[in-house]
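A single protein chain has been omitted; all remaining protein chains appear in their positions.
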Amino acid sequence: MNRQQFWKTLWLDVRKDYSLYLLLIPGMLIVLLFKYTPMYGIVIAFKDFNIFDGYAASPWVGLKHFEKLFTSPDFLLVFRNTLIISVYKLVFLFPLPIIIALMLHELKQLLFKRVVQTIIYLPHFLSWVIVSGLFIDLLSTNGGLINKLLVSLGMEPIAFFLDTSVFRGLLVTSAGWKEVGWSTIVYLAAFATIDPQLYDAAKIDGAGKWKQLLHITLPGISSTIILMLILRLGSILEAGTEQILVMYNPTVYKVSDVIGTYVYRMGLGNQDYSFTTAVGLFESVIAFVLVITGNALSRKYLQRGIW
Amino acid sequence: MKRKVGLTLLALLLSLSMFGCSSDGSSSSGKGKNSGLRMLMPYSRFDPNKDFMASYIQEKTGVQVNYEMLPAENFDEKLNLLVANKEPIDIMKLSSGQFYQLASSGALEPLDELIDEHGDYIKSAIKDSTWGSATIDGKIYAIPEAGSGASAGEALVVRQDWMDELGLEAPKNPEELYTVLKTIKEKKQIVPLTGAKDSIYGDIASAFGIVNDWEDQNGKLVHKAEHPRMKEFLSYMNRLYEEGLIDQEMPINTAAKAIEKFTSGKAAMYKLAWWNSTNTVNSLKQNFPDAKLSVIPYLQDADGKASVGINTGITWFIAIPKASKHKEEAMKLLNAKLAPDVFKGLAIGDEGVHHELKDGKYYPILPKFNEDLTNGSSYMTGTDEHKYPEYWQARVRKEPILQSYFEAFQKEAEGHLVIDPMSLAPPIDAVNKNKLKLMKLLDDNVLKFITGAEPVANYDQVLEQWYAEGGKDMVKQANDWYTNR
């Protein structure tokens, strides 16, 4: 009986909204073709892949590559570094664009606001190699601006790039400088969905700027914040490999060697597709679990989520 | 209206898929369109099908070739994709790592018979001793392309104007170097010696006997990592670093940064590669018109002996993949390109047009030489080893500063060159698999010891790790070859 009812309502719903389903079809086909068709490549995580033999002919090896990852002597250190750097970035760099966007929102000089918006997103267009070069110059112990400042204040110069106690901070700061302006754009667009009448009403009620911020602006962009946060959880094991590869050096490996950079160095000179695929799969599974959990928690406590 | 939009979408999708196909037809991947051979070469910054050399080769050999390049980064990745796709490429110019990877995965054609049949010029151009580097299990899998011969690339240079000012003599050994650096630091308040993160060893290491990656000690091959005087070298470097005699930022300096520091007067000494000499000298002159630069003679070890390590190993391997459909034609082309007059043309162009002969030396005719031959070496597929070093030096003579530093370095190095005994080794499994990874492991740790991030006393632990991660196998297999050679 229940099952029958299920099929019946399903049929009715689908028939009522059939044009919505039709709209979904092109997108689903595109994703099916370009994303799902190559998915079979994941199997090589469980094989010893030989490029010339191909997928079918390469022999199965079970969990060998995962064992290699988990039992490697540096895995714990590398895993820990990944989490620490990623959490730092999450804690400091996730709220920052929101705060900056709110501050931009409060700017009243329209022209100034536009110019500022256009300027602060510039670093997004610089490659990490260039950004790293800029920071090396800025922080140099041999004529760098910051160290000149420190010395003139009577402090010891700091070799930021070579000092294990500040290097993670440097990674977070430079990533923030590069991407924060760009990341505000998502929130700036979200402000546009807020009903301006709400502000007018609040003013009539005598609510100050702070109250308006707490009760109108933030709730107005909360769904965007939640969406971004859940997606950000999915990349928790990506601590910024590209950035770190460019910026780190052996003296700070201890605090900055992450999964991505470790796999890169291990793979030098011999392309081990099976191993890198296994590492990728491990990261994907963690990401998937985190996204699902994040969404469930958000649904439970905030009554909204991606789905 | 709904239907209209739907139809438009459908039409759009269809036209897109057409777009995909049609633009492939006009691409230069060379499939079907023209019947020439396909050659894959490493990246270099020019359009290989529009270069003077492409038409020159076609004119001289009568064979039309479509050239393709690997990308500048991720080149191994792209090469593997082409192999995985069984792309019918006829000639591949591969690095030693790529060559070994493809040969051992079975993607390359053994060439012995083809060379016997069509390779007369090849056989006379390439020395017998060179073939070993392309031979695996008794079969030749590539034509080894030897380079421009044994020459010294780098030497320490110093601001002679400052040396004169301070009344200092060029240091002859590490101890004198220490004193010179210390005096410069005290008197001039600058970093005496700067350098880049990827050139750690060179002169100073040689003075400690660490000359090449490999060394013959009583008939046994010993790797640099196991060198008995490694710790001594590291302690010395660590002393320089701790006392501020080497640039504290050496672990993050790029080569360009080191040049920048030297030419802007922030450092007094650095290891110059002769190919960077024009830039360095010009920038220094611009900033300090009175600056004088001089080359420090190669440092001597305790016995008063100077050594300059070099590796004369093969850099490029010319292979024919199994997937090629024109193997014979490919070999015929490779052979034709090594015919003496054709090869000379490939190396230095035509006499009177691109080069001239003065006092038995080849000089380039500018600007024609640069216009036509700048990218010439990308098209090389094997060299005439007896002639090429002589031809090649024409490239150095196209600019006076370049030429003077190249010649100065060679003069200093004369009689001191020590060739790495592994230069002529065949592909060895454990060496090829581990070489890059272990080099990185060692260099990373050497930097840690020099900067004091790790005490030199821990070197033995690093060596253990180096052995465990493949070093043991590498040394063993290298010696297996060396003793039975």
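Letters A and B mark the chains as written, and numbering starts fresh at 1 in each.
What we mean here is this: a contact is a pair of C-beta atoms (placed from the backbone, for glycine too) under 8 Å apart; a residue touches a chain by one contact, two chains touch by 3 or more.
The definition used in the following text is that contacts and distances are computed from a predicted model.
When the listed names "NADH-quinone oxidoreductase subunit C", "Peptide/nickel transport system permease protein", "Carbohydrate ABC transporter membrane protein 2, CUT1 family" or "Sulfite reductase [NADPH] hemoprotein beta-component" are checked against UniProt, the chain not shown comes out as "Carbohydrate ABC transporter membrane protein 2, CUT1 family". In the complete complex, the residue from B:Gln217, B:Ser264, B:Asn458 or B:Thr483 that touches the missing chain is B:Ser264. Only one of B:Glu77, B:Glu243 or B:Glu351 touches the chain withheld from this view, namely B:Glu77.
Touching the chain that is not shown, out of B:Thr61, B:Ser124, B:Ser148 or B:Ser404: B:Ser148 (per the contact rule at the top). Residues 1-2, 5-6, 12, 16, 19-21, 23-24, 27-29, 43-47, 49, 68-74, 77-78, 80-81, 84-85, 147-148, 153, 196, 198, 254-256, 259-261, 263-264, 273, 275-276, 279-280, 282-287, 315, 374-377, 395, 402 of chain B touch the missing chain (whole complex, contact as defined above). Against the chain not shown here, chain A presents residues 10, 13-14, 17, 19-21, 23-24, 26-28, 30-31, 33-42, 44, 51, 55, 100, 103-104, 106-109, 112, 114-127, 129-130, 134, 137, 177, 181, 185-186, 188-200, 203, 208-209, 223-224, 227, 231, 234, 273, 277, 280-281, 284, 287-288, 291, 306-307.
One rule holds in what follows: only the chains that are shown with their structure count from here on.
Rounded to a whole number, the gap between the C-alpha centres of chain A and chain B is 38 angstrom.
Residues 2, 6, 9, 13, 76-77, 80, 83-84, 97, 101-102, 105-107, 191, 197, 247-249, 251-252, 257, 261, 266, 432-437, 440-441, 443-445, 447-448, 451, 453 of chain B touch chain A in their complex. Chain A contributes residues 19, 22, 26, 50-54, 136, 140-143, 159, 161-162, 164, 249-251, 253, 265-266, 268-271, 273 to its touches with chain B in the complex.
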